[in-house]
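Attaching a single structure in structure tokens format; questions to follow.
Every protein chain of the complex appears in place save one, which is left out.
Chain naming follows the written order as A, B, C, D, E, F, G, H and I, and within any one chain the residues start at number 1.
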Amino acid sequence: MKRSDLTEKILDIKREKGWNWKYIIGEIGGMSDVLIVGALLGQMKLTKPQCEKAAALFGLSESEKRLLNEVPLRGTPMPPTDPLIYRFYELVMVNGPAWKALIEEEFGDGIMSAIDFDLEIERLPDPKGDRVKFTMSGKFLPYKYYGATGNNQALGYKEE
Amino acid sequence: MKRSDLTEKILDIKREKGWNWKYIIGEIGGMSDVLIVGALLGQMKLTKPQCEKAAALFGLSESEKRLLNEVPLRGTPMPPTDPLIYRFYELVMVNGPAWKALIEEEFGDGIMSAIDFDLEIERLPDPKGDRVKFTMSGKFLPYKYYGATGNNQALGYKEE
Amino acid sequence: MKRSDLTEKILDIKREKGWNWKYIIGEIGGMSDVLIVGALLGQMKLTKPQCEKAAALFGLSESEKRLLNEVPLRGTPMPPTDPLIYRFYELVMVNGPAWKALIEEEFGDGIMSAIDFDLEIERLPDPKGDRVKFTMSGKFLPYKYYGATGNNQALGYKEE
Amino acid sequence: MKRSDLTEKILDIKREKGWNWKYIIGEIGGMSDVLIVGALLGQMKLTKPQCEKAAALFGLSESEKRLLNEVPLRGTPMPPTDPLIYRFYELVMVNGPAWKALIEEEFGDGIMSAIDFDLEIERLPDPKGDRVKFTMSGKFLPYKYYGATGNNQALGYKEE
Amino acid sequence: MKRSDLTEKILDIKREKGWNWKYIIGEIGGMSDVLIVGALLGQMKLTKPQCEKAAALFGLSESEKRLLNEVPLRGTPMPPTDPLIYRFYELVMVNGPAWKALIEEEFGDGIMSAIDFDLEIERLPDPKGDRVKFTMSGKFLPYKYYGATGNNQALGYKEE
Amino acid sequence: MKRSDLTEKILDIKREKGWNWKYIIGEIGGMSDVLIVGALLGQMKLTKPQCEKAAALFGLSESEKRLLNEVPLRGTPMPPTDPLIYRFYELVMVNGPAWKALIEEEFGDGIMSAIDFDLEIERLPDPKGDRVKFTMSGKFLPYKYYGATGNNQALGYKEE
Amino acid sequence: MKRSDLTEKILDIKREKGWNWKYIIGEIGGMSDVLIVGALLGQMKLTKPQCEKAAALFGLSESEKRLLNEVPLRGTPMPPTDPLIYRFYELVMVNGPAWKALIEEEFGDGIMSAIDFDLEIERLPDPKGDRVKFTMSGKFLPYKYYGATGNNQALGYKEE
Amino acid sequence: MKRSDLTEKILDIKREKGWNWKYIIGEIGGMSDVLIVGALLGQMKLTKPQCEKAAALFGLSESEKRLLNEVPLRGTPMPPTDPLIYRFYELVMVNGPAWKALIEEEFGDGIMSAIDFDLEIERLPDPKGDRVKFTMSGKFLPYKYYGATGNNQALGYKEE
Amino acid sequence: MKRSDLTEKILDIKREKGWNWKYIIGEIGGMSDVLIVGALLGQMKLTKPQCEKAAALFGLSESEKRLLNEVPLRGTPMPPTDPLIYRFYELVMVNGPAWKALIEEEFGDGIMSAIDFDLEIERLPDPKGDRVKFTMSGKFLPYKYYGATGNNQALGYKEE
Partner (left out) sequence: MKRSDLTEKILDIKREKGWNWKYIIGEIGGMSDVLIVGALLGQMKLTKPQCEKAAALFGLSESEKRLLNEVPLRGTPMPPTDPLIYRFYELVMVNGPAWKALIEEEFGDGIMSAIDFDLEIERLPDPKGDRVKFTMSGKFLPYKYYGATGNNQALGYKEE
């Protein structure tokens, strides 16, 4: 059984039952909306208690339930062909250099983690047209300037 | 004169003077940090008053000043090879399908604009390690279901 | 059930019945020809009333009907290998820079929306050979020069 | 001398003089705006009389004037990274299959020429936001079903 | 039913029956060899009378017969991995610039049509080894230098 | 000195002198037009006597003359972005499978040589619009079914 | 039936029977090992007598037997991901320019044929580790410098 | 001044002086060999005290010294064409799935950081041929399963 | 039967039985964890005794058992879309040039073998967060500077 087959099955049931994501998220609970939907679409895993709830909701077999608890091979084809997803890609392509310059000036050499990362999507009412609001934060991870021990036994040198 | 040559010149002066971005942004002002730095890196334009200030700051010629006021050919090579920028690319690649599902359920068929778009980067202090916080909002643009007039004269049908 | 399977089923029925697109468009109605055909080919969604009509016409199941009402993952492989579609791609590739220069001079920094967009295809009789006429208009979306609030609370600065 | 160097020179003079495209088009005349700007950007050629006017306007050498009269190696990098140009690319990617279906049903097997092609860009005032209007027509070219003479001496069979 | 499935079915029957292309072309008739074989391989369409003959020959269903009359989504993967097809690709890659220079000098700005195009393949006996002879001609299509009407109402300017 | 610099120099002189290719081909002579133009564009070599004539015509240095006699690193970027060259690429992409089927049925397993290859371009007058005529022939090279000697000492088995 | 399905069937039987390639080559005979294995893997064709032997050995149907006699669409995905095949790719990538220089100096302008080509693989015992020995030869094919007849009627000019 | 120009200058001086990397690393000190060499090749930054030493060693200008202290745009072209670097790429391509399976079983859902990462290269003497030994460790970063606050205020749920 | 089908079957059984990799590795034994898991994922082969154990454990057929003993077509799609695997890819992309410089200075011209290669993954406890430790060594293979015998009969010249 492939993860993509399970995703297709889940979407079939969602359509047949006429459920929306809000309802499904409410039934499974325990994590952000993006993570739960991401797991059902095959990009994240659910925890075991969540898998139990998802299995009950969708009538999954024992194997399917366990598959939802496995870490999937993440990733989707790039560049995105879908306009909604492409706009985010474009934001990275156009603004990436400025984000890099500003983050490095504030935090030093390093990256914003895409793993220790939290994201919330909200509707922002606006008379000129409602807006999609993304609030997200990722832990800053500084490049570590270790000596050559391979064991991290020596203290890392501080960036300066 | 190419825009990339002007970018290199500006970075050379910034380095020589020992300025940081915060100082430069303060001198030019009038827009968000990301937009000002983006313009100086060749991805955005500055308004005419900003160009005057930038020209005074960097000692630019009349032509260079005008070039900063022109809309550049936007975009940088993808996929990004730099780890800091790649992490954002990865967020889109992994979470794109979930964002699409959630935005479409909330707003209907359409996209979040990458043009009518506002973004703020902040440092979020955290005892487990400070975080990079992105707050951003883009206007939701619904797919318009027009009749075939080509002139937008007929009323667009509402999505249902 | 995948959207591509539904598209194949619809095309099979169309062929079996000997219908042309004009007839199908007439039966479903309510939007431009391009949008209706695009939805049946898996690139657009139909509204609920249209889905009812399409389901009656093609004898679709409840699930298939609902699938037609879902926003698909848009996009087709690029560059197009088909000569008819390629010619449009070529027009963008060859004329893109001139379009950009002229639109930006007239409207300022921004884009023509591909979302709030209306298109009509007509046959233009011509003694030297009939012509395909495209009349299309998209809303101009100016790049917004916000301050860094992330909430669009501050007024956007006007382009100059 | 490369065509791209001539393009850069022309853009430098345009910037230095503070001219806009409208003025330049008015000085050269004789073809649509898109074709004139396209030629100055290195994607089209100008006719000899136009080259005389362009040379007088920009102060070009005899060689540069002749270069403007040569057919360039057309084409720009794809996919377009610039948002304005990308939106047109997206229109082709998303709507290409529907355009193909509708044109073939109306005209039969063939293509819309990208060579015998006419295009006008207009501003369409709209209280909800002005629109960019493209009116374009290309000659329909039917696929010819010749017999195997290689000389076009036999009559082409009509499509049916 | 996909066009590629029909192609596979036709090739299966051809193999089972032990027919060669010459025989099949003779049975269907009415167009050049390349066009008939191209249609059976899924790159061209057959006319209705030809479809009748092909259906009788291969024992096709009504739907399969109609599918052969539809314009396919043309194109095959590039660059070609097969040595026979690659040699033609190489001819274009190596000689393309010279062909462009010579055709433009003789005909002016424009292209050789790949749509109004006729081709014959012959065996050319040669004591040093027989040769494959291609005789092909395509209509020359001059770039039209229209004014900006979008309707082709104004006279096109002549190239000079 | 790179071959591309020599090509640029030759094109500069051609433009300055106002020569066309016909004149240049007449001065150098001894091979087909495509080969001579191809050599001057950096895709073929000229023979020594031709190099002498080319050197006299263009006023080349001894080194430049010898460079024209060297075999270049052949090839140009693919897919071609220029419409004229692209049409040939499209002919291969669309018709390649049919050409393969017909050549293999007539000649057996093998290829048409792109090396032992002759090509003539002519203008074919036609009241419906003049045509570009390509007559070309390449030696057929049968796949040799050798035994495993690595020395071609054993007789090749005949294809059957 | 696709050639890849036949390849899979043959490999299934080989595995089930516990045969090695040496045995299979011995049963079919008549060509080099590489050609026979290549044909069974879908990259070459077998002659009719060989097909009879292969059909008897593997218990193939009449259609499968004939499919083995057809010229396949040759080629495999590149760059190779398998380390064994990649090393050959690397040899071409690193040594290609030197091979070109040496072959052209010895033979003149032309290529080594990949069609009239013979190859033997041997084990070369070596106390420091046995070696894989490739002995291969391909016919040298000189670039022909024809006049522009398209019929090869004129004598080709000799390279000099 | 581009970082790549500085890299070229440093390599020119290293060659002229006849220094090896060991000597240079010894002069600059303070971090692992890989980090120091990486910085001089344009992939890492040096700390300010290291920059002082590097400037003294190579005779760098004030601007060049500061450039070495800037975070570069990291990354090199992929796939690597150089055999030494390609072997590491191949290790990832072939063993990536197994590494993923084993790390996730041991640590849970997450990644090994490429930022908080330490590496040592050693020569491992071996009578059958000395070996290159890599000892490296990266901090394990667990995927955080936050609730949708966007502010990391809620406690992250533990993976189970 | 394709290797990927066998992989899917093995993963299905592992999931159904609730086994982890540690248990499976313990049952099969005889090689490093990475090699055993790699073989079960279709990137490595198992030895015959290991295949017997794997067949007993997973209840494989005789054919499936033999397939596990065959060398697979190694390799997975690149660049990796999965974050865990991508981090290793990034390490190569960013550090490749420095690794090359240091290995070549220590060992001379050559590569670290990806074939005669040993790797161990360990958990390295760390109060700041446990670390993934990779210890790996590959045989250094010096580029051999042979004379042109093709038989390795002459002594290889030593690098200097």
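One rule holds in what follows: contacts are C-beta pairs under 8 Å (C-beta built on N, C-alpha and C of every residue); 3 or more make two chains touch, one makes a residue touch a chain.
Values in this document were obtained by computation on a predicted structure and should not be read as measured data.
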Residue of E:D33, E:E64, E:E90 or E:D118 touching the missing chain in the full complex: E:E90
Absent chain, residues of chain E that touch it: 79, 81, 83, 86, 90, 93-94
Sites on chain H contacted by the missing partner chain, in the whole complex: 8, 12, 15-16, 18, 80-83, 124, 126, 131, 133, 135
Contact set of chain G toward the excluded chain (per top definition): 20-22, 33-35, 37-38, 41, 43, 74-76, 78-80, 82-85, 87-107, 110-114, 117, 119, 121, 123-124, 126, 128-141
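Following the convention adopted for this analysis, only the chains that are shown with their structure count from here on.
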Geometric centre distance via CA averages, chain G-chain B, whole Å: 53
Distance from chain H to chain A - Cα centre to Cα centre, in angstrom: 26
For chain E, residues that touch 2 or more chains besides their own: 33-35, 73-76, 78, 80, 82-83, 97, 100, 104, 110-111, 113-115, 117, 119, 121, 124, 126, 131, 133-137, 141, 150-152
